[in-house]
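Of the protein chains in this complex, all but one are displayed in their positions.
Presenting chain A:
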Amino acid sequence: MTDAALSQSDQLRSDATKARIAMLQGWLRSLAIGALGLAILGAFWALGGWYIAQSPGMFAFAQLAPLPTLERLWDMAQRGEIWHMSAPSLNRVGWGLGFAILIGVPMGILIGRLAWLRDLSNAPFQLLRMISPLSWMPIAIMAFATWDAAIIFLIFVASVWPIMFATAAGVKRIDPAWLKVSRNLGANPLHMLFYVILPAIAQDIMTGIRLALGIAWVVLVPAEYLGVSSGLGFAINDARDSLDYARLGATVLVIGVIGYALDSLCLLAIKRFSWLRSDT
């Protein structure tokens, strides 16, 4: 290697170290601000718990305050109850979201690429999208043999639209020059799909999945009010019926924490797949 090339290589390494330090500083700053936000939320929760405990008409709900809730949460964690109630819910969301991705991504690519299909499908898909997923509940119960299948269907119905439309929007934004260059280099349709289209829209797909996951997680709890005897929705219902408000509060907390964790994972995936320098 020449002296000039070595010097260039040293400069690149130095730039990379500086970039890593700046990234670490940014990450620590975000962490500190996030912790502060959670502390403020906790303070409001404590204030609400104190107010409920002081109100004669609401005294029965005093166990929803932070301390009894966290004690109950610790107890549930030690007995493995959290995993026991979360696993079936995560399983249902996983299946529902999986089917939504399987249908939504290919359909989104086709809608994004084919103008005639976009025109044909726009009205019916927008109409279906605006129907609340929970309004499909009676039909789902009739159509599927098991409660689990009905819940998975409801999650699928809730999730498929954001994934499909985000994918289609991503495909429409693909730089036509990339397709022209690929054709010029001899790409066949499969090359186009795997080397150009999917990498180009990966961040859009992940954004759609993140939106879909948020909706699916919200739909999950009421959907699990259906005949099943497992899952977070069932646990909420059960705690309410047995007047175990500390358990109800702890379950709500579990729902929030898992939802936040899943959303954070999606955000990480979006950053991972984002190729725009300004996004990272």
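Brief remarks follow.
Heads up, the rule we're going with is that contacts are C-beta pairs under 8 Å (C-beta built on N, C-alpha and C of every residue); 3 or more make two chains touch, one makes a residue touch a chain; residues count from 1.
Heads up, the rule we're going with is that contacts and distances are computed from a predicted model.
Looking at the choices "Alpha-L-glutamate ligase-like protein", "ABC transporter ATP-binding protein", "Acetolactate synthase small subunit" or "Aminomethyl-transferring glycine dehydrogenase subunit GcvPA", the name in the UniProt record of the chain not drawn here is "ABC transporter ATP-binding protein". Checked against the full complex, the one of A:Gly94, A:Pro138 or A:Pro199 touching the unshown chain is A:Pro199.
Per the touch definition above, the residue from A:Val181, A:Leu243 or A:Ala261 contacting the chain not shown is A:Val181.
Although one chain is not displayed, its contacts with chain A can still be listed: residues 1-2, 4-5, 8-9, 12, 175, 177-178, 180-188, 191, 195-196, 199-200, 202, 275-277.
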